[in-house]
Each structure stands twice: as C-alpha cells, then as structure tokens.
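Take this structure, written in structure tokens, and hold onto it; I'll ask about it next.
Apart from one protein chain that is not included, each protein chain of the complex appears where it belongs.
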Amino acid sequence: MSLFLVLDILGTIAFATSGALTAMHKKLDIFGIFIIGFVTAIGGGTLRDVLTGSTPVIWMEQTFYIYTIGVTVLLAIFFRRYLNRLRKSLFLFDTIGLGVFTITGVETGVQNGLDPIVSIALGAMTGTFGGVIRDTLCNEIPVIFRKEIYATACIIGALAYVILYNVGVNRDFLYIATSLTVITIRLIVVRYHISLPSFYVSNGNEEE
Amino acid sequence: MSLFLVLDILGTIAFATSGALTAMHKKLDIFGIFIIGFVTAIGGGTLRDVLTGSTPVIWMEQTFYIYTIGVTVLLAIFFRRYLNRLRKSLFLFDTIGLGVFTITGVETGVQNGLDPIVSIALGAMTGTFGGVIRDTLCNEIPVIFRKEIYATACIIGALAYVILYNVGVNRDFLYIATSLTVITIRLIVVRYHISLPSFYVSNGNEEE
Partner (left out) sequence: MSLFLVLDILGTIAFATSGALTAMHKKLDIFGIFIIGFVTAIGGGTLRDVLTGSTPVIWMEQTFYIYTIGVTVLLAIFFRRYLNRLRKSLFLFDTIGLGVFTITGVETGVQNGLDPIVSIALGAMTGTFGGVIRDTLCNEIPVIFRKEIYATACIIGALAYVILYNVGVNRDFLYIATSLTVITIRLIVVRYHISLPSFYVSNGNEEE
C-alpha cells in the first residue's frame, strides 16, 4: 500500500468523522448523519472530478471510499461522546485530510496540463469543498469563510507542490512536503490564534 | 408510451408541484416559483447525469421535461388554494416521483457497469436531491435529513432493484416492484409516524 493511499484513507476517515459530528450536533437523523459524513469526505473530490470532466467521479469507480466512510460514520455514532471530548485530537486528522485532499486536487491539475494557478485553485477546492457543502446543507455560513486560516493553508501547500514538482523531486517527498506545509501552517495558526483580516462595510441599503 | 415514461412524467409533475408550493409558501415571486419547481423536478436527474458524465444533461436533450414542468407550475399557481388543501393526496404523487427517480438513478448505475452499492447511492441521490436543492435554496435544512424515513425508502427500493435485476426478472416487473417497495415503505412510515433515531451531542465549543 503506497504512502499516498494511507494518507488518503486517513483523510477520508477524518472528514467523515467531522461531518458525522456536525450532523449529530444539528440533531439530524441517522440518514442525515450518513449523508453529511459522506459529502464532507467526498465533496471536494467530486467537485474536482466534475470540473475537470473526470467522470464517473472517483467514488463511483473506487468503492472503498463508500465502505470506509460507512464504517467511519457508524463508529462515530457509537463513540460520539468519546469523540466529542477528543475534538482537539481530531483536529490533527482533519488537518491530514486537508493536506491529502489538497494534493489530489493539485496533482489532477498538473497531470491535466492545466496552468499552475488553476492547479493550486483545484487543490484548495478539493481540500475545502467538502466542508463548504457540509456547512451549507446544515444551514450555516461555511466555517472556512469565517474562522482561522484554513483554505489559505491549502493554497500555500498547493503552491509548495507546484514549485517542488517543477524542481523535479521524488514523489514521496513531494507528498510529505506538501502535507507537512499544510499541517504546519494549521498548527501554528491555531496555536497562536492567527486569523485573516476582514473588511466590513455596511451594506448601504439605507442609501439605495 | 411505455410504463416507465408514464411513471416518469407523473413523478416530474409531482415534484414540480411540490417545489412550486414550497416557493409560494416562501413568498417567492413568480420567477422564483418556476425555478424552484424546475430544480425540484430536475435536480436529482441533473446530478445523476453530471456525476456519471452523461452530458448534456437529460432535460437539455429531452425537452418535454421543460414543457411538462412549465405547465405544471402554471397549473399549481392557478389552483394553489385547492392543492394546498389536497396536500395529503399530493403525498402519493410525491412518493411516485421518489420511486420513479430512484429507478432512473439505479438503472443508470447498473447500465454503466458500476458497483451495486454505487448504483444504489445513485438511485437514492436521484430520488432525493431535487428536494435537497429546493430546501437549500429556500434556506432551510433539507427536510430529508430531519423528517421521517424518506431517502431510506429509496435506498431499500434501489436495493430491491439491484437484487431483482441480478435475478433476471422482466423489466416492467422490475419497475413496478421497485416503485411499490418505495411507495409501501413511505405509506407505512407516514401512517405509523415512524422516524429514524438521531444521536445528539453538544458541539463541545465550551471545551475548545
């Protein structure tokens, strides 16, 4: 089993768990919990495949994703109280998922000969879109727009991938360096409560 | 006209009506009513086609869907008070739509040689996604995540389809058996107020 596949499975498990926990918190029924777990884990990759025209999308051809997510959500339901207390340790899994899915996105772009900036955008979308769908379905403004440096970590990681790829490094090193870039940024950001600036303006309705 | 086409048109009409009623309840303007009627009726099939790469999507090639939905929404607006009182009888149409669209999804999967569990997922997504888009656009948590056994009926119906298909039954029987499975489950569930369990956990924010 390759390093990449190990990371990919870890990422899938982490995202499925994060989706299931959000759904339980929102008091969804068991079907809703499975669906939100599924879209959180698979949403980014599905968007990547649809936008690049790689259909049927990946989880239709590689069914181990479905089984992995199914088992993960079941376990998340059984151990929900325990997981909820462990949320801080889950953060690491979530970050691994972010790093891995960023890699699959940027790699798809590079292998299709797309422009580097497009590959980076694909990496960031693949890493974050599952969470965007999760929050949209749960009727909240996606957390990545409001909190901490999240997608920015993907963008910098994807940039590292593109640079290293063009330098011509070994593939395993490429994966590890990209993942570590994303993970390190997230750890520093959360440790020191760094957040991006926002630029509020009134909506000007009173002037219309 | 085949049995399947009759059911398909009935399902399209029922879903367009349900979308239009939701939009009127939300006080959307007439354009919003048409759009919500349209996406409710066509959302599931569009997702099915996009994920499997069958593009242009079906309603672009078979325009009778657009005309059917247009006429249905117009009639729904004219007879809105009447329809609103009849909501219980509409329930049967809605359930027919659910059954039929589940069939088109699972059939697409089977005919593309996808894994049975993927075909079942496609069936459930095709049956339910129109309602998910409807509720998301109307700024509500999708009803299928919160209320009654809805998508679960699709999943069991799709499972029946896959089993019967592999047994090798006649196609009309296949359609009728799948539809009846979905419809029967829905009727029993609503009659006896059966719902799926949910597993609430606090979001743990206080511990972060």
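A few notes on this one:
Letters A and B mark the chains in the order given here, with residues in each chain numbered from 1 onward.
The rule is simple: a residue touches a chain if its C-beta (ideal position, glycine included) is under 8 Å from a C-beta of that chain, and two chains touch if they have at least 3 such contacts.
Fair warning: this is a prediction, and the values are worked out from it, not measured in the lab.
In the complete complex, the hidden chain is touched by one of A:Val118, A:Leu164 or A:Val190, namely A:Val118. In the complete complex, the hidden chain is touched by one of A:Ile9, A:Val50, A:Leu92 or A:Leu187, namely A:Val50.
Mapped onto chain B, contacts with the missing chain fall at residues 21, 23-33, 35-36, 46, 50, 53, 55-57, 59-61, 63, 66-67, 77, 80-81, 84-85, 87-88, 136-139.
Residues touching the missing chain, restricted to chain A, are 50-53, 109, 112, 114-115, 117-118, 121-122, 132, 136, 139-142, 144-147, 149-152, 195-204, 207-208 (touch as defined at the top).
The rule is short, and it goes like this: only the chains that are shown with their structure count from here on.
The mean-CA centres of chain A and chain B are about 29 angstrom from one another, to the nearest whole unit.
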